[in-house]
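Reviewing the structure listed below.
Every protein chain but one is kept in place in this view of the complex.
Each chain carries a letter (A, B and C) given by its place in the written order, and its residues are counted from 1.
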Amino acid sequence: MNYQTILDEIYDEIQPELMRGKVADYIPALAEVEKGQFAMTVTLKDGQVFSVGDTKKEFSIQSISKVFTFTLALDIYSKELYKRVGVEPSGNPFNSLVQLEYENGIPRNPFINAGAITITDTLISHYKDEYKTLEVIMNFIREISGNPQLSFDPIVARSEMEHGDRNLALARLMKSFGNFDNDVIATVMTYFKHCAITMNTEELSRSMLFLAFGGTDPITKKKFITPAQAKRVNAVMLTCGHYDASGEFAFHVGLPAKSGVGGGIAATVPGKMSIAVWSPGLNKYGNSHAGTLALEKFTTKTGLSIF
Amino acid sequence: MNYQTILDEIYDEIQPELMRGKVADYIPALAEVEKGQFAMTVTLKDGQVFSVGDTKKEFSIQSISKVFTFTLALDIYSKELYKRVGVEPSGNPFNSLVQLEYENGIPRNPFINAGAITITDTLISHYKDEYKTLEVIMNFIREISGNPQLSFDPIVARSEMEHGDRNLALARLMKSFGNFDNDVIATVMTYFKHCAITMNTEELSRSMLFLAFGGTDPITKKKFITPAQAKRVNAVMLTCGHYDASGEFAFHVGLPAKSGVGGGIAATVPGKMSIAVWSPGLNKYGNSHAGTLALEKFTTKTGLSIF
Amino acid sequence: MNYQTILDEIYDEIQPELMRGKVADYIPALAEVEKGQFAMTVTLKDGQVFSVGDTKKEFSIQSISKVFTFTLALDIYSKELYKRVGVEPSGNPFNSLVQLEYENGIPRNPFINAGAITITDTLISHYKDEYKTLEVIMNFIREISGNPQLSFDPIVARSEMEHGDRNLALARLMKSFGNFDNDVIATVMTYFKHCAITMNTEELSRSMLFLAFGGTDPITKKKFITPAQAKRVNAVMLTCGHYDASGEFAFHVGLPAKSGVGGGIAATVPGKMSIAVWSPGLNKYGNSHAGTLALEKFTTKTGLSIF
Partner (left out) sequence: MNYQTILDEIYDEIQPELMRGKVADYIPALAEVEKGQFAMTVTLKDGQVFSVGDTKKEFSIQSISKVFTFTLALDIYSKELYKRVGVEPSGNPFNSLVQLEYENGIPRNPFINAGAITITDTLISHYKDEYKTLEVIMNFIREISGNPQLSFDPIVARSEMEHGDRNLALARLMKSFGNFDNDVIATVMTYFKHCAITMNTEELSRSMLFLAFGGTDPITKKKFITPAQAKRVNAVMLTCGHYDASGEFAFHVGLPAKSGVGGGIAATVPGKMSIAVWSPGLNKYGNSHAGTLALEKFTTKTGLSIF
């Protein structure tokens, strides 16, 4: 299949959609991003890369970072992790306290905010302090992305913290149920830092490749997690990767993927390739409007849905 | 791959699990089913069938019938259907009124009870009366199963109705929101009738084959729905097929599948095969305990997860 | 105190408010009532009556009838009743299913719809059939009101039933929890009939007199319930009498009272008098806008709050 042609087609077709949706505006640093931008990259097993659009433009990966911290925690904790966080779709907004209270402080899955903060908390417990933890997370993402210079945007992280009361409330509520081990402020700050990592679609697509190939990077041959673990990360992306619209995404796109409010979406086609797309205008569920459509076009054109 | 050997292994390994779980006991007709029974059937594209256990034993397919009515409605209504029922996992028990009230009478998906009753209601609107509708449903399932004698158990259906107040409440609540067109009692009775269809695993596995192959039966070549529609049915099975445990099922098994409280589970491996398993002991989520484990063993042994 | 002067003052002051609010419009029969009407009547222990406005105009008492059916049930059942219906404010709209589901089919109090339907159900169980029950209810209200001709409006009752799906859903949900004894349709129909009773403010005020005086009509000396029971009816009116705005009503008015969507409010000043007010424009909580203000003016002018 000629992936470059397909990406070029998508690029043309998606143009009328680029100004639709709404850029995340709850913090100034994200609100300043200009709408109308778009990039998409496909990475194959052998390292071939196909791209269109602003593929060198860095964006804030935000919730996509949850896939990487979950991967790290999965490798460290295995079964014990599931006493602290589930793998069920929540059916509620990503930052809701309601379900967390009804379910005694156990977050539904690692991709809603409460669950991701729990994951960061478990990593801090394992690596003993938040600085070491952040370093481990950064080094892991640098390694899988192939860019040793990757870093997070401190202005975004600080701004998130200034508007972070809802996430601090989630952390406090979990602590009140005994499902939180470390300092609330330090943990949530670490969480905001890994959410503030900036990447472009080429780096992000490259970062997902090991998940498309059973946990082992097919280019470097480095094994990060087992095939069974990789399948599970993909399964959780499929059922929980798009907040309240995960079912819609599975229905229309049919790929394991995770979105972030920075406008990025990272996806895998298990056994075949990884994909990253970016466009900052968000639909009402907080997922990239044009990014979601681009992926739907991709699976329609290629027949590469998992279903 | 030698599927018969794999099924035989699963059969041996699953024996210690067969007496676990709890047979559905909310109606007498289901409560009388003996625990300890097990059957599993795999059907390939070319019609090859592999089976173990009590594969001739008929059981009540219950909620698995929702896959077939959704398929029928999907073909008739296409996009309009989604104004009346969503495709999101609900995060709540299958018969909850809470979410339905919060969301103004629009059921989350076609596999929770409210959603399935809505689907039956749309079919009755299309086919004008409930008898014609039931006939269409029965004939469709007879055709895909390859058994023209299939019928429903009238004792089970009547008993469901006698204990059907919760489902009648769901229907009334939808009617109060204007999301219900036909007579409440007649519609819910029709719903109970199609839930009371009895099949064995060979028939059930055969019935799912068209969904594993893009909507066209690979043996008879008859096209029931488009490939895009078949993918969508599979997607909804993956995200919503196991009530409150859909995420767990995706995580552990990794196949589109639908369970019923009669102990059956019907699954597809898109592009490869369909599978049916039956064992009446249910886990706490209402899904077959041994059936779920058997499918997990199957994807582990064969590597045939979609992830 | 010169009650006639006070009522006259209130009548003048309330004029600018009479066109505000919104007449109940969920059924045609209620929607036709003209806004701008107002009546208020005070009845003293010795039978003195003070009135202003359209005090001969009949209106649908709607939920105010719940006070009378609760009184009847209280006298028959005493303690056993509280296994089937609570006495707590609900904190939710009057017709919500959410709380009813969370609390296993036990309505919070006898003044939300579910609770009042339960009360009607208990009365039917006691009086064996719905016709006898309705007769007992009618005769009781005829007796306390002093008008042997009182009846209900069959057009209103039938129209309520035609739009009664929400209430039927509540009844079905209670039945699914085992908290319902009689036929759902017949019971809800009986409930709608007693809600459709029409009275004017003089009759309604007279009807409340026994509740202001410990359960015994101070004029006829007939004892209907014990002083302890009368206190309890007053207590439930205070905490639950105005749906979601019961706290506001206690805060601003400070009297035990019950409102109906027909625009009526019936109140007691324990040990002193009973009051009825009517004005069909409703505030956003479904309580008479001008009626609530008139009662607030009354307690401010007279100092007759219970607090």
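Points worth noting:
Please note the rule applied: a contact is a pair of C-beta atoms (placed from the backbone, for glycine too) under 8 Å apart; a residue touches a chain by one contact, two chains touch by 3 or more.
Computed from a predicted structure; not experimentally measured.
Note that the absent chain touches A, C when the full complex is taken as a whole.
Residue C:V87 is the one among C:L18, C:V87, C:V136 or C:I219 that touches the chain missing from this view.
Set against the missing chain, the residues C:E17, C:E143, C:D181 or C:E248 yield one that touches it, C:E248. Shown as candidates are A:E13, A:E135 or A:D165; the residue that touches the absent chain is A:D165.
Within the complete assembly, A:L173 is the residue of A:L173, A:A186 or A:L304 that touches the hidden chain. Against the chain not shown here, subunit A presents residues 96-98, 101-102, 165-166, 168-170, 172-173, 175-176. Touch with the hidden chain on the side of subunit C covers residues 86-92, 99, 108-109, 228, 230-232, 234-236, 238-240, 244-248, 250-251, 254, 256, 270, 300, 305-307.
One rule holds for everything that comes next: only the chains that are shown with their structure count from here on.
With chains as nodes and touching pairs as edges, the resulting graph is an open line. Averaged C-alpha coordinates put the centre of subunit A at 32 Å from the centre of subunit B. One inter-chain figure worth recording: subunit B and subunit C are separated by 48 Å, centre to centre, where each centre is the mean of the chain's CA atoms. Touching of two or more other chains is recorded for no residue of subunit B.
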